[in-house]
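Scroll down for the structure; my scribbles are underneath it.
For this depiction, one protein chain was excluded, whereas all remaining protein chains were kept in their positions.
A and B are the chain letters, set down in written order, and residue numbers restart from 1 in every chain.
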Amino acid sequence: MLRFALKRILISVPVLGLVSLISFAIIWMVPGDPAAAFLEASASPEAVAALRHELGLDQPFYLQMLSWYGRILHGDLGESILLHRSVGTAILERLPVTLSLASLALAFAVLMGILAGVLAAMRHGKWTDQSIMTLALLGLSVPDFWLGIMLIFGFAVGLGWFPTGGYVSPSVSFVGWARCIVLPAFSLGAAQLGFISRMTRSAMLEVLGQDFIRTADAKGLPRSAVVVRHGIPNALVPIITVAGIVAGGLLGGALVIEQVFSLPGVGRLIIGAVLSRDFPVIQGSLLFIALVYLSVNIVVDLLYAVVDPRVRLG
Amino acid sequence: MDSAAHTLEFEGGWLRAALRFIMPTVRRLLGNRSFTIGASLVVFVLLVACFANVLAPYDPVRSNFRLRLQPPGAGHWFGTDHFGRDLLSRVIYGGRLSMEIGLMAVLATGVFGTAIGAVAGYFSSLDGVLMRLMDALMAFPTILVAIVVSAMLGASVTNVIIALAVATTPHTARIVRSSVLVTREMQYVEAARALGAGDFRLLFGHVLLNALAPLIVRLTYVFAIAILAEAVLSYVGVGPPPPAPTFGNIIAGEREFMLTAPWAMIFPGLAIIVAVLGLNLLGDGLRDALDPRMRI
Partner (left out) sequence: MAGLLEIDGLSVWLTAASGRSSILDDVSFSLQPGEVLGVVGESGSGKSVLALSIVGLLPAALSARARSLRLLGDELSTRPREAFRAHRGRDVAMIFQEPMTSLNPVMRVGTQIAEVLTWRRGMSQAAANRRTIELLEQVEMPQAASCFGTYPHELSGGMRQRVMIAIALAANPKLLIADEPTTALDVTVQAQILRLLTHLQRSTGLSLILITHDIGVIAELAERVMVMYAGRIAEVAPVGTIFDAPAHPYTQALLASVPDIRQQRGRLATIAGTVPDALSMPSGCRFAPRCPHRRDVCAATPPALTVLAAGHEVGCLRPFGYLAGRVA
């Protein structure tokens, strides 16, 4: 199993190299000079030159690339021009907020999604199935930030149950944290919930048509036991696949939801950097987020081996 | 002329063969409820977008400060925004621009995704490099790619289209590549190759035809993704710049006035939902009729 994990990590190395390159090279998409783009149009040529030198942009491309790789291998993600702080530190400070948002949304989407999908598959063709699938489709079709805004309007402003924004750390007040994380996590998870329940339903329908389900039925097991003991474990491979994709979607969605709910997370950092052309932050956070997503993919592959004994041989 | 080669040529010509293949599919599509509802919604939105200049009661960019933030009423069915512009007209014209952006993004991802996927699937020497590149791009969340590319290039309609295309092409290429890989191994392609058919003719003739079904389904979903993504890009601030309305930048523009004039955000949001719902239903219907094994 350990060898399987190591092999899997090893395969990611070339992709990781490319990912680092893309994170680095992104600033060259800017038409014109990156340094000039950061400073205002009114900046003096000396200021621009000074910034270029500070960012190392006056060096030949391959040297810049080498110094980039050198830095990131030491864990140095660069320094924000705007904040004059290490990118790495800035990210780590904000990480708990984003993590609590994303993991809550993931748990919500996965648990409710699987439940809804299994229920819809068991009541295939009946009213329960159709309404669950319609709700799922609606969830997929609603922009998450718009849903967030509407929820703020309804529940925070209208009913006053939740704050309209801001973040309270769970160590300060658990209830406070819960109150300010519920609406964002829900808005973030709603679309992904739709995705997971649809996938779970189709995976379950396929599994429930297989011969071994007939054998379980022939044993005289109650229908619920057949579905839960024999059906769900065999549907887990496609479900885990979708969960992995959903995790990626959540990482992206969290960026925007943090804007809507004024949560001081990594997303706000990135959006702020993107708007103000703070290139080191953009480069560093792109790399960081990609690393997180790649790790999620590795975990997904490992989960396959846990869930399906046939994978362990390969 | 060897008769064996003729077995691979369709009897009675290309067109009749295509029709023989298409007719049962069309029948299946029309019987599929997802398809009919989805197609109706999409056609409705496209028609409104097409005839925007006829349907919109007012000029979408003309401001009228006396009529700022009016709630929905007789003269303005959707109310007015903070510049006093009629929201119904803005939403209608916004639909036109959002649909255009979506369609262009779909076109771009279709062309590039197919090119990359077909080459990667067919020529194994290039497969490794191309797929590593696609994997690397997919290591970033899709919306993040779109936001960063759009921001780096500068906010404009063209750049938003490029950003959306870059974000959605890798997965499209993956899908085309899968289909090409499967078809390539099929016996009749091997037979044709054995008879001396050139690589390119095979590629375009048989192989890509098989990739058409999953590609069409994927592109329908890409359209939906593009509309949602454009909205996010606008909300964040890197979407098409004002005053030309899109679904997204209407919402973005009215952000501060949410409490006093919620209708300014509700209606464009509902418009997005209608368009995206229609496209998702259409995609589902197409998938059920064309390629039921495709689940994502």
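The rule we apply is simple: a contact is a pair of C-beta atoms (placed from the backbone, for glycine too) under 8 Å apart; a residue touches a chain by one contact, two chains touch by 3 or more.
Because the structure is predicted, anything quoted here is derived from the model rather than measured.
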Report summary line: For the chain not shown, touching visible partners are A
Report task. From the listed residues A:6, A:66 or A:225, report the one that touches the chain absent from this view. Result -> A:225
Query - In subunit A, positions touching the absent partner - result: 210-212, 214-223, 225, 229-230, 233-234, 307-310
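Here, only the chains that are shown with their structure count from here on.
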Query raised in the report: Any idea how many Å lie between the Cα centroids of subunit A and subunit B?
Result: 23
Query raised in the report: What does subunit B use to touch subunit A in their complex?
Result: 132-133, 135-137, 139-144, 147-149, 151-154, 224, 228, 231-232, 235-238, 251, 258-259, 262, 265-266, 269, 272-273, 276-277, 280-281, 284, 295-296
Report summary line: Residue positions on subunit A within touch of subunit B in the complex are 14-15, 18-19, 21-22, 26-27, 29-31, 137-138, 140-143, 145-146, 149-150, 152-153, 157, 199, 202-203, 238, 241-242, 245, 248-249, 251-253, 255-256, 259, 270-271, 274-275, 277, 282, 286, 289-290, 293-294
